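A selection of the complex's chains, in situ.
Should a chain be cited, it is by its letter among A and B, assigned in written order, with residues numbered from 1 in that chain.
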Amino acid sequence: MSVSPFDHPVLSGLLGDEEVAALFSFEAERDGMLRFEIALAEAEAEEGVIPGEAAAAIAAALAEPTLDLDDLKAGTASDGVIVPALVRQLRALLGDPHGAKVHFGATSQDAIDTSLSLRLQKLLAILGGRFDKLIDALTELEAREGGTGVMAHTRMQAAIPVTAARKIRSWREPLVRHRDRIEALENEVAILHFGGAAGSLDRLGDKGVGVSRRLAAKLGLRAVLRPRHSERDGQAALANWLSLVTGSLGKMGQDIALSAQTEIGEIRLAGGGGSSAMPHKVNPVGAEMLVALARFNATLLAGMHQALVHENERSGAAWTLEWMLLPQMAVATAAALRIAGGLLDGLAFAGKNAAH
Amino acid sequence: MSVSPFDHPVLSGLLGDEEVAALFSFEAERDGMLRFEIALAEAEAEEGVIPGEAAAAIAAALAEPTLDLDDLKAGTASDGVIVPALVRQLRALLGDPHGAKVHFGATSQDAIDTSLSLRLQKLLAILGGRFDKLIDALTELEAREGGTGVMAHTRMQAAIPVTAARKIRSWREPLVRHRDRIEALENEVAILHFGGAAGSLDRLGDKGVGVSRRLAAKLGLRAVLRPRHSERDGQAALANWLSLVTGSLGKMGQDIALSAQTEIGEIRLAGGGGSSAMPHKVNPVGAEMLVALARFNATLLAGMHQALVHENERSGAAWTLEWMLLPQMAVATAAALRIAGGLLDGLAFAGKNAAH
């Protein structure tokens, strides 16, 4: 046990996911913000908002800046966001006259939310790849063992014999549907957040739209007409999708754990978990973890929807609540996809019941 | 207070919605199931599964059958679903030889879930109409008062002056996005559920696909290749959407309640609520209800996602959990749309702060 099992030196082996966790590390977050600030300076220079040499100086200085982490931590504790302290450090790094041009016209939320957008874009790409593999694995499983007879169970009782294909398709098809939603989701979350103090880009005059378009293009994000500082349906929709994925995998895990029960034995697992008290046991650990991760994400999803009640132009409370929930949900989903892949690797249907 | 405020003789005036609640009445549910059984018999007759005269007899007898409600209630208490008792009554009504053809090849979940599909289809149509009106109202509000100056507030503090248009658009645009999702949602939930005992249409032999297609067409539902008895992502996606809608309206309600605070007074409401102790007060009751309904749906959404962990071919526990949550979420959403419309009716921006 640790504050978060996803960050735990031991439990992360069970429940974590290094590749996706890395997207939510401080380093990745910082790099996303620096990328935003550099691209912002460049876009503003191109639109004539700041001098070209300021943008060049900013790009150089922010490429690999040495940051004072203690100061960032203290600043975050005081300001609620890292950006004021970060911008102060970056401006000091640059000195006069270009320092003042860092973060010009932007607000903390622009940097933080856009850094998140960049990483959510990567998240969807990573998860998309895993979906492909998992769906393929289920297709192969059906090809190999779909004809095996199994007992259907409804309401926790044996019903009538069916084929394993019936079961495998009920695991596979929801995943296909979830994969098919990725593109629409990317459209929702891989967007530029740029609005300045109160979302009106008040410091940029009539250059706001131009800077926004250039900035989005540089970052490979979708430009939206207005910032969504206080409209969090994109984040909530992503959270919903993450929980749909873990829910569908949790259903598969539950089915596998039920079918692998000693007395039922319709599914055999390779490499189940051992027990400290009962060496004879083969525990369906992966299947159980899928259930646990499903219930975890289902739980946290409620908080992401509570965060939709985002007061006025920026809610410190609702926004912070997202930070406490969304990264965990992403890693939980990645872990579930990873675990599901491993679980299928050694899975075989036992063929105890005649096929229908 | 009552078991449910949505069914309460007094509180339903505040929190309920008659039009949408009617979709979840026993009568509507029953009618949906009867429609399913009649269409099923007709489809089976057309495919040669049952005699044409059986289908005709079923259609006649089920048009307006007299049902024994006490028996249905007792049967449901015992079986966990209404269908065995209902089918028993319907078969008795028909008598020999056609009685046995009622519900042929189907299972309880087919009738119940399809009845729900029919009503969810109506739900989306009703809510869609309300969206149109609400979005229009916000467009008009912006046209009328968008130029008024208001103070932007970030992190619960006055920030900089903006126009009311900034605020109105942050309420309107999420609603546009939600409306645009309705069609995709309908594709997910307005589907035929038809699989028989264990989802394999085992009683229909090679006629399964034909009967399914005809049945779906008769009911105006989408035919899906396989029944989704145990795949509940459609229901969960609908619940997510309902909670996105109430969340966005809750954000609008929160904003209005904050702007209408006595000391701030940037928004004036017509017809606020009175107090039994303080006759001078004008309470922003509608705005508060939007917040309450948002937090309600956000809460219940978690349970809809817990229900994704649906064991095997049919989970009595997970399925029943949906019945306890989804209808409430639908009515809460309808109520929020209704309340939001009323709230905007008498809303005016006070113009205390110079426009930006």
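Throughout what follows, a contact is a pair of C-beta atoms (placed from the backbone, for glycine too) under 8 Å apart; a residue touches a chain by one contact, two chains touch by 3 or more.
Bear in mind the structure is a predicted one, so any value in this text is a computation, not a measurement.
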- Message: Of the identical chains, 2 are shown. What's the total across the complete complex as given in this file?
- Response: 4
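The criterion applied here is as follows: only the chains that are shown with their structure count from here on.
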- Message: How many angstrom lie between the centres of chain A and chain B, each centre taken as the mean Cα position?
- Response: 29
- Query: What does chain A use to touch chain B in their complex?
  - Reply: 80, 152-156, 159-160, 162-163, 166-167, 169-170, 173-174, 177-178, 184, 197-200, 202, 226, 230-233, 236-237, 240, 243-244, 247-248, 250-251, 254-255, 258, 291, 294-295, 297-299, 301-303, 305-306, 308-316, 356
